[in-house]
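Of the protein chains in this complex, one is absent; all others appear in place.
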Amino acid sequence: MIIVLKPNHTEAQLEHICEKVEEMGFRYELSRGVQRTLLGVIGEEDELRNAPLKAIAGVESVMSVLKPYKLASREFHEEDSVFELGHGVKIGGGSMILIAGPCAIEGHDVLLEIAQAVKAGGANVLRGGAFKPRTSPYSFQGLGEEGLKILREVGDATEMPVVTEVMDPRQVELVDKYTDILQVGARNMQNFNLLMEVGKTDKPVLLKRGMSATIQDLLMSAEYIIAHGNKNVILCERGIRSFDSSTRNLFDLSMVPNVKGLSHLPIVVDPSHATGRPDLIPSMALAGVAAGADGIHIEVHNCPEKAMSDGPQALLPNQFAEVAKQIRDLAPFFNKELATNPQPVA
Amino acid sequence: MIIVLKPNHTEAQLEHICEKVEEMGFRYELSRGVQRTLLGVIGEEDELRNAPLKAIAGVESVMSVLKPYKLASREFHEEDSVFELGHGVKIGGGSMILIAGPCAIEGHDVLLEIAQAVKAGGANVLRGGAFKPRTSPYSFQGLGEEGLKILREVGDATEMPVVTEVMDPRQVELVDKYTDILQVGARNMQNFNLLMEVGKTDKPVLLKRGMSATIQDLLMSAEYIIAHGNKNVILCERGIRSFDSSTRNLFDLSMVPNVKGLSHLPIVVDPSHATGRPDLIPSMALAGVAAGADGIHIEVHNCPEKAMSDGPQALLPNQFAEVAKQIRDLAPFFNKELATNPQPVA
Amino acid sequence: MIIVLKPNHTEAQLEHICEKVEEMGFRYELSRGVQRTLLGVIGEEDELRNAPLKAIAGVESVMSVLKPYKLASREFHEEDSVFELGHGVKIGGGSMILIAGPCAIEGHDVLLEIAQAVKAGGANVLRGGAFKPRTSPYSFQGLGEEGLKILREVGDATEMPVVTEVMDPRQVELVDKYTDILQVGARNMQNFNLLMEVGKTDKPVLLKRGMSATIQDLLMSAEYIIAHGNKNVILCERGIRSFDSSTRNLFDLSMVPNVKGLSHLPIVVDPSHATGRPDLIPSMALAGVAAGADGIHIEVHNCPEKAMSDGPQALLPNQFAEVAKQIRDLAPFFNKELATNPQPVA
Partner (left out) sequence: MIIVLKPNHTEAQLEHICEKVEEMGFRYELSRGVQRTLLGVIGEEDELRNAPLKAIAGVESVMSVLKPYKLASREFHEEDSVFELGHGVKIGGGSMILIAGPCAIEGHDVLLEIAQAVKAGGANVLRGGAFKPRTSPYSFQGLGEEGLKILREVGDATEMPVVTEVMDPRQVELVDKYTDILQVGARNMQNFNLLMEVGKTDKPVLLKRGMSATIQDLLMSAEYIIAHGNKNVILCERGIRSFDSSTRNLFDLSMVPNVKGLSHLPIVVDPSHATGRPDLIPSMALAGVAAGADGIHIEVHNCPEKAMSDGPQALLPNQFAEVAKQIRDLAPFFNKELATNPQPVA
């Protein structure tokens, strides 16, 4: 930590600051410039971060030179994290995933039909929501446990690992019973109690970036999960808030190489939620591959006109198959591989 | 809902759209302009909102003319909501509240000392966190139930209703036992399961606006609480995300008259979290009164240098007393009253 | 400047950095922490700022401890700036101004009528646009020099100083001939050549904050004007870009006390452009007074239905008179005075 003193500080204030810093158990080094006096405060990282240095009289600002996350950082774990998701599908270290499926699970037959289509098209992870975070209390909220059972059956039938959202610490045990990957949604990225609970499971967690979360906020939320015992965290960019309403959110693709420099965790990008526009999804999926993502997440529905949730932003199965083929063809250019289906669905 | 057709739509597409709309059970009115064809879709509000009109081929865009919230709207409840918070303190309809206290409850004696100071200074509601949402898993997380007990005791001793944050649906019952007002924090504004649980209690809820929540998002979250049975919702502006890092957040004061036009719910503004800067809090508290707020929320600590959480953004008791006096003097200019202490603390 | 070295830097890199810094003509102090090595670089402010320290190998980041503006800073000029605008109207040091008038000058008679109305209502500065920055090339672009003449005549007839926008360095001489105050619009806040030209005149400049300008950007643009010889700069907050489309822009009132701490320049706030909503203008004008503004800017039109530009966001003269009276009554609470009309208009 570096303490910058106010330009017109007194010597008494400087002395008071030095005393306080020592009282807190830290060492310091003094540096008097032409215009500013600085104090480099030296000590244990976590203690420094929690010390209320800024509140001392005469202090103008306090600047941190340390990152507040550790387990999620690349300094802590230099190699890319790689882990298994189920049914032989891997993420990280050159293995890409392609997550596809409907926004919400609406029934067994419709999900099976979509799952077979996306598997044939090239997906290797199936998504579907059983608990839906809806901004309106009057919107369809999901099928709950019935939906989870359907997802499990359809995932097994089509031999794909499945991912579904968990919204509530009380649901973690239940959702964990049925799914291969636990999704924490954007609105819950800083629901810290939920992060702790998924941190206690041994299932990979797909952690979606909050709509106004900085890169550091996202990595701190990953740190919560890892600090509670679960190191298999997949980060997901799904668009942030901005001022142009022509897309649903603003797709921040530069976060991919940015986070890759800071952290060893794999990253999935979700052009469906980021843009909310089927016409932009194919281009932005490919741009995601080029940016270095380890996975792409695309919503697919066999009949968007009838979808009970988020219909308009889903691709049709044939549109999906086209972009999936392009993703697979493009991946090797970036030293990645999107594994083909181990066996086609009967 | 208004459907705007693509400029070069075919007659067959128009027919298809009209059929689909009828199939969904709605009526429509066709309007052919010089450049665009429109369809005014007429039907029950909630059904219309959930109908995937945008997914029909040939549709360029769908524009809503209805607000998605009802119980929170001024159209539904024309008069300002007014309700009791405990110890004779009221909010709404001309009665202002002044919430003060430390970020976190650190112990009985320190809280009592602060509470007596803020009561003497002019506060009529006491705040203090027992469960703290911290971005770092390594930061102080609050005293939990022990903190709640201390808060209850100190509130009773100083005859002020108390407010504290609840972060988890599993904590609602516990927190409800000790507090007068349940706070839902900014990071949980769209934790819908938490909203449902606080909606089932009979305690007033202080609902803080999320960092990237639109006015409509905030009112939808209030709608969740009201729709589950609890109509005593207090909205709270505490700053939103923006691009200038010289303040912690961006204080959106125009939301006060904006929301007042749309909703009957009382509004509190929180310059402490909005600015994160003690030097700006007094001016912005007074600006909040002028904007029409029904309450002001200010963090106060008797020794910010030692505060275990958010110390640097708290006012000292004497700074608080000064701004509290100004708030009380200014309120009548806006036809509001900040009730003086019913009886001074011994 | 503080140089933070990469965590795993070599001694050779450190030496290279030290050499480079000396080569650039600066001194340095070395500080080795538990986790990071720092270099405090000491030298002349302006040279330091322009030195490409970050580009040296082994450097992780460079942190500035100096503000990049000087003439606009309160450190340079401790007292509030106060200056005359014409017709005896002053701004700063307790004297408030109230700027009112139409968006665009549409003709002599309509402007005179509005000017008489706003003067009677309580305005002491008249505004009106002769050159209009319109986002569409097909919109009304203003009356040009004819408009300037009308403005001058009407200002003299009603004994108010006048302010009008200048959009182009080539227009400065012309506009300067007719107006008392030169306005630089939000879209031109970083039109540096225009800033230089208005800096060469001796007329006060109303500098509007750009839609995505930070506080520092705004003060740097003021610095441009002052550095070219004109120290009479009035800053103006008129709303910044944000994600909620229910208001035209986001009114950043906390910039008022924030800038007051950093600079001696007077500040005007403009709730008309900031909100774009007549229903919010009165509240936000009063909130502006409470935030500490030295002036309020309100668009007024006697017939918004016919206004050729920005009609819907203007107040009617009687609405204006009401809010003007409230502003005048509120000002003394904040040790300010909005001077009453020296003499009523015949």
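Order as written gives the chain letters A, B and C; numbering starts at 1 within each chain.
Everything below uses one rule, namely that contacts are C-beta pairs under 8 Å (C-beta built on N, C-alpha and C of every residue); 3 or more make two chains touch, one makes a residue touch a chain.
Note that the structure is predicted; figures quoted are calculated from it, not measured.
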item	value
Full-complex contact with the absent chain, from A:V82, A:L286 or A:A339	A:L286
Touching residue (missing chain; options A:E159, A:D252, A:D270 or A:E299)	A:D252
In chain C, positions touching the absent partner	20, 46, 49-50, 52, 54-56, 68-69, 133-140, 167-170, 187-188, 190-193, 210-212, 217, 220-221, 223-224, 227-228, 240-241, 304-308, 311-312
Hidden partner interface residues of chain A, rising order	212, 214-216, 240, 242-247, 250-254, 256-258, 261, 271, 274-275, 277, 279-280, 283-284, 286-292, 329-330, 333-334
Sites on chain B contacted by the missing partner chain, in the whole complex	2, 4, 7, 29, 31, 33-36, 38, 40, 42-45, 61, 63, 65-66, 75, 241-243, 245
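To be clear about the criterion, only the chains that are shown with their structure count from here on.
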item	value
Distance-to-centre winner among chains (Cα means, whole assembly as reference)	B
Intercentroid distance (Cα basis), chain B paired with chain A, Å	27
Averaged-CA centre spacing for the pair chain C and chain A, given as whole angstrom	40
Rounded Å distance, chain B centre to chain C centre (Cα mean)	31
Of all residues in chain A, the ones touching two or more other chains	241
